[in-house]
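Heads up, one of the protein chains got dropped from this complex, but the rest are sitting where they should.
Up next, chain A:
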Amino acid sequence: MTYTQQRPPMAESSAELRARIPGWGADLNPRHRPAVPMERLDPHPYGAVWDFPERQPEHWPRERSNEHAFLTPVFGTSCPPHGPAGAIRKLAYRRYSEGRAAHWLLLLAADRIDATTGTLRSFASRHPANPIAETGMLAEFKYHGLRSRRGQQRADLVHQPLDLVIVGGSWLAAAVGTYRLVRRVRRVVQRAR
């Protein structure tokens, strides 16, 4: 059929589909689909009364993409950049546009440093990192971990062991880092004597 001009016949007619599937064809007419045509100019939809919104106060030098002309009038205030990860983040925003791989790779590197230093810092806090609670691994027992995987041809089973390396890897790095730090501090102390 495909090698001629006719389209292959349908298994079910529209009438049959309408009878079988609730709502079949309710939006057959594109006019019933939301906002067609896509671009309908409406400068004040819903409750907006401004043309340019009032500006949210900037309490610290808020990092921004260098593709923006200025800090947007509204922005998130979660997790201001701090420490080495924060310095890398500020550099990524200041130096590289969103079109550059360096921008995103620096941000990802900062994320990993942030996670590692965050874990190290947590040991000095009242809430040290707890791998059992934080990875939610108890769900394996509560929600049929084995049964959910056994006898299933799941594509993700191939790489799930890799995920363990990723989780365990940062712990290993943290342990090595702590060991080195402790060793260095001890040497400094010994030398001072």
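Annotations for the structure displayed:
As a convention for this text, a residue touches a chain if its C-beta (ideal position, glycine included) is under 8 Å from a C-beta of that chain, and two chains touch if they have at least 3 such contacts; residues count from 1.
The rule is short, and it goes like this: contacts and distances are computed from a predicted model.
UniProt records the chain missing from this view under the protein name "Threonine dehydrogenase-like Zn-dependent dehydrogenase", selected from "Na+-transporting NADH:ubiquinone oxidoreductase subunit E", "Glycosyl hydrolase family 109 protein 1", "Acetolactate synthase" or "Threonine dehydrogenase-like Zn-dependent dehydrogenase". In the full complex, chain A touches the omitted chain through residues 1-2, 7-8, 10-12, 14, 17, 20-28, 30, 32-35, 38-54, 56-57, 62-65, 67-68, 71-79, 81, 85, 89, 93, 98, 101, 104-105, 107-108, 110-112, 114-116, 118-119, 122, 127, 129-131, 133-140, 142-145, 148, 152-156, 158-160, 162-163, 166-167, 170.
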